[in-house]
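Below: the structure, in structure tokens.
Just one protein chain is left out here, and the rest sit where they should.
Which chain is which? They are A and B, in the order written, and residues in each are numbered from 1.
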Amino acid sequence: MTDNSIILPVIAHLFTAVLLIFFWRKVRIQQAVSVAGNILILGFSIGLFIKTWRAGYLTMQAGDWQAPFGITFVSDVFSSTMILLAGIAGLAVSIYSTVGISRHRIQYGYFPIFHFLLLGLNGAFLTGDIFNLYVWFEVIIISSFVLMTLGGRKPQVEGAIKYVTLNLLASVMFLTAVAILYGLTGSLNMADLSLKMAKIENRGLVNITGLLFFLGFGIKSAVFPLYFWLPSSYHTPPSAIAAVFGGLLTKVGVYALLRVFTLIFIPDEFTATMFTIVATATLLTGAFGAFIKRNIRKLFSYLIVCHIGFLIGGLGMHTSEALAGTVFYLIHDIIVKTNIFLAAGIMYKISGTTNMDKLGGLYADYPKLSLLVAVVLFSMVGIPPLSGFWPKIWLFDAAFSTDTWYLLIAMIIASFITLFVIARLWSDAFWKTRPVQEVPPTDDFSAMSWYRRSLLVTPVLVLAAVSLYIGFGAEHIARLSERIATDLKDTAPYIKAVLGREIVNF
Amino acid sequence: MELLLIILIGVLYATGIFMMLRRSMVKLLIGLILLGNGANMLIFVLGGITTGKPPIIGESEKILSGIYADPIPQSLILTAIVISFGLQAFAIVLLKRVYVLIETDDLNDLTTPETDI
């Protein structure tokens, strides 16, 4: 017996996307259908989360082919949390897109592709099969390629070339790793692989396979030597698209790393050290990159890279505390990174630029909106008691207890530089008076009707409320993260849920 | 047979990476295609090569009999081929578009000054 409600978030996205293709070129209907679909899916995600929280593990054997032969969909607390976050971010971006994405782009199929992207994300979170994970990753990158190039302006397609090439390379690496894994074990089911990999005697080969996975997922999640595609492409598409990329796309790479390196490959000393060193380099390079950028969206792109370092570092330390911190940081990061790009989009609508040298005076013109953006920005920095603060305590503490002092120093430096660049951004864009320009920019934002403006601001407001909840209700999120970390450390129940005869069903 | 295929895979990966490091966009595309083919061949070899029948159940039988090939690598390769077909079609159109906009094949010329979005 299996539980079909697991894949409702996936099927509902596919259904919405198909429905949207039928309404090709009908902009109004597409906007309404997309928002309605996302509300429905958020409902399903909440339902799935509650159900999984109660049951622990839910499984579904697609096509009724029993594991390890068929493709298993597994929902544990970690994946259902990710689905929930993707649902929240998806709804916010969808509402924002109704105004933020031009008519022209919607007519070329923005909304269906957006739903295919979310479909791929949800599938990747739920699958329990390594090759199926590859397929979902391909769904994600194909959709992201289209979103990246939609509109086809010159900087966009130039950024897309770098993005497409590196992501295709990452896919090939991933596929190579899957091939070697299949050659080693003859299985593709992750729970089955977990059992079989432990028995393989040639540990060198296992480690090499693990590193190939790290290479593949590392390119996607933008870690130190592999991140250069991200800052040179993420600032090119419209804000709504950059928001969903920045919030979810790199994080699905981190999710896959967390999954693979807790279930299939348990990091030995060498791998763990490599993770912490890569994390250190990611933190520092990302932070220094953000330091010198004057364009807000480029700055945010480097901050994405920088904050991936916290996540990889937590994975490298691999204690329960570090994993709990990583998961907490992941939850916080998805919401906040989505939100800052949406906020940057509103700032662009107001000033017609994202260059800090040309920005200014936003606080004088829009005090309430500015305070909202301040909440978002300083949540990212992690000023206590806002959301970024709590996971860092865990990560710092874990770094103390595991004696990875270099990572600790890098995390502190990265936090300070984040604080500095955000403070500078605040004073430049909001407090400074607007520099005099020959052609004063037109304010698209105040020219809009009240209704359209509220469609832009509401998503930012909702996401800010969620990140405030993460900050002030930290004990709930902490309990959630600790439970996820326990699940990640102790994989026996996961394996039993997938392979065992007595499948949990409520 | 295996040795020959393994050498071929090595050559495909090496030439693929080499082509990707060229400055021409068309060579970049060729490199991606070669890499994808190399990965498919790798699945094929690592899945184990058997000199047997294809994994198709005969009309009068209920289960596979005799020596037959492992169907999983074949289905994996088929999936990977379909995916790379789509990706390569996209990449060709993208490169064409870039060529129309920038009028060069040289990747070093992708230097449109940063504009505000």
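Heads up, the rule we're going with is that contacts are C-beta pairs under 8 Å (C-beta built on N, C-alpha and C of every residue); 3 or more make two chains touch, one makes a residue touch a chain.
Everything below uses one rule, namely that contacts and distances are computed from a predicted model.
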Omitted chain (choose from "SoxY-related AACIE arm protein", "Na(+)/H(+) antiporter subunit B", "Xanthine dehydrogenase FAD-binding subunit" or "Branched-chain amino acid ABC transporter permease") - UniProt protein name: "Na(+)/H(+) antiporter subunit B"
Touch criterion as defined above, residue of A:14, A:274, A:374 or A:448 at the omitted chain: A:14
Positions on chain B contacted by the hidden chain, ascending: 56-57, 78, 82, 86, 89, 92-93, 96
Chain not shown, touching residues in chain A: 2, 4, 7, 11, 14-15, 17-18, 21-22, 24, 60-64
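The criterion applied here is as follows: only the chains that are shown with their structure count from here on.
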Cα-centroid distance, chain A relative to chain B, in whole angstrom: 27
Chain A residues touching chain B - in the complex, by the definition given at the top: 131, 135, 138, 141-142, 145-146, 149, 152, 154-155, 157-158, 160-162, 164-165, 168-169, 171-172, 175-176, 178-180, 182-183, 188, 235-239, 295, 297-298, 348, 352-355
Contact footprint of chain A on chain B as seen in their complex: 20, 25, 28, 32, 35-36, 38-39, 42-43, 45-48, 72-73, 76, 79-80, 83, 86-87, 90-91, 94-95, 97-98, 101-102, 107, 110, 112, 114-117
